[in-house]
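For chain A:
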Amino acid sequence: MMTLYDQLPVLVVVLPLFLAPLVATLPSRGKLPWLVATITTALTFAISISLVTQVLETGSLTYLLGNWPIPFGIGLYIGPFSAMMALIISGASLAGLIVSASAMDNEVPAEHQSLLYSCWLLAMSGLIGIVITGDAFNVFVFMEISSLASYVMVANGPTRQGLTASFKYLVTGTMGATFYLIGVGYLYMMTGTLNMADMAVRLEDVSDTLPVIVAGGFLILGLAMKAALFPMHAWMPNAYQFAPSAVAVFFAACSTKVALYVMLRFQFQILTPNLGNHLELLNALIMTLSVIGFIAGSLIAIFSDNLKRLLGYSSVAQLGYIVLAISLGTSAGISAAIIHTFNHAIMKAALFAAVAAMVLRFGSSKIEDLAGVGKQMPLTMLGFALAGLSLIGVPLTAGFISKWYLIQAVLESGTLGILLTLLILTSSLMAVIYIWKVIEIAYFQPARQELPPGRREAPAPVLIVLWALVLANFWFGIDPELVLSLARSEAVNLMGVGK
Partner candidate 1 sequence: MMTFFGFFTLTMVAVVAVATVVSSNLFVASMWFGIFSLLMASNFFILDAADVALTEAAVGAGVSTVLFMGALSLTADKESIRQGRRLLPIVVVAVVGLVLLIATLEQPRLGDPLAPVHQHVAPWYIEKTPEYINIPNIVTAILASFRGYDTMGEVLVIFTAGIGVLSVLSFKPKKRASISSEELGQAIRGLQHHAVLRVVGKLLIPVLLLFGLLVQFHGKYSPGGGFSAGALFAAAIMLYGILEGADRSAKAMPQKVMINLAALGCTIYTGVGVACMLLGHHFLDYNALWTDPQIAQYYGILMVEFGVGLTVTAVLIMIFNAIANRATY
Partner candidate 2 sequence: MILGLISDAMLATGAAFVVIGAFGVIRMPDLYTRMHASSVTETLGMLLVMVGLLLTQGWSLATFKLFAIAVFLLFTAPVASYAMANAALISGVKPKLAHENDQETLP
């Protein structure tokens, strides 16, 4: 007999999946679809919190679907990082939904909202499904649920560019997923199993064979497409810019990071022990991509004239940091990647929430249109500026903790580490430039557009989300113990003790 407590690992996916089709059938007018979606997400968030505490207390959880033994049936595996990702995803979704309470009506016609919120729940449960599963093919299935739902949400954006952005996203996303599937196919061909843990064990017999190396390459390539790593990033800024603002809050915080999570799982659990000499080559490739990624991302962000686009390219850069940490192949690298994943999620969600409020009031996210926003929407802009500080990595903010651990991890790799540190610092300076560009226009330039007095500050729900996230940035900047302990225990899980 299983209690509710034992069922939580699967319930975190099944609850939103069970309710999503119902949301699609609800009458579109009125707030009912939104309400159901929000309550579902809040419950999912609560389950995620419970999972995190469970993982911290008792270690990793497993769950057998259909009660079939593991390499034959599908098993769920919830380690510290997966629990944290589930927390990030459901939290970001909750934040986005609260923002959308006031920002959605402006951008999406009421009669589409029930379908949109249904897609929202599907995207969320798809993303959570990816992070908690222990089965390589199951990752593909849930990747497709979340991707299809995301394409739909981007296509529902307020302008016609949403359609082209969504199409580009669809083509890249499908190619990425198919590349991933090819990689899984080759691993399956050589091992005869689909369970990730089992795969890692059985690969030892065939390690260093050509199909395994090719599998590694295709997995990394496909996931890099999904994660918008530098040369494959083109879809992401478009998708963030043209999606409805509230949707961008949700996506920016978590959607690409899920692909990075899978990359980390494969890299350390399956490929690292079994690639032999070719691992160095793979790591060098990923490292080069990541370095080009964060430099180029920051550079393009400086020259962007649209705030959403600027933040999108900034995300390209920040994801570069995470991938750099993954490519180091050390346990410090794993910790740094995990810490930055969490911190970047809370800062980007805060920034996009502020942008959603500005778009709601000004009807535009062009930077020059936002002149004088600091005086007209002081609370919103202050939140934006503080989250921006965290993005740069100023002490006392979460961003500082990320950079600290990242640089520590990088410095472990000797002389190369010093060069990489310099590059990271350069990229951070660029972040100062592009955040300052926004702040300068917002505070020191006369307003172009005078808002009517009653509609100046952002609506209360958006402000609550924004400030909750900003405070979280400071909270995790001052007391990062929760994230650190999760990151450490995941690093121990993946690398083994003492390595």
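Definition applied: a contact is a pair of C-beta atoms (placed from the backbone, for glycine too) under 8 Å apart; a residue touches a chain by one contact, two chains touch by 3 or more; residues count from 1.
A quick word on the picks: all candidates are chains of the complex that A comes from, given by their letters.
As the structure is a prediction and not an experimental result, all values here were calculated from the model.
Within this complex, the numbered candidate that touches chain A among 1 or 2 is 1. Interface residues of chain A facing candidate 1 in the complex, by the touch rule stated above, are 1-2, 7, 10-11, 14, 17-18, 20-22, 24-25, 63-68, 71-74, 109, 111-112, 115-116, 118-119, 122, 126, 129, 135, 137-138, 141-142, 144-145, 148-149, 151-152, 155-156, 163, 186, 188-194, 202, 206, 209-211, 213-214, 217.
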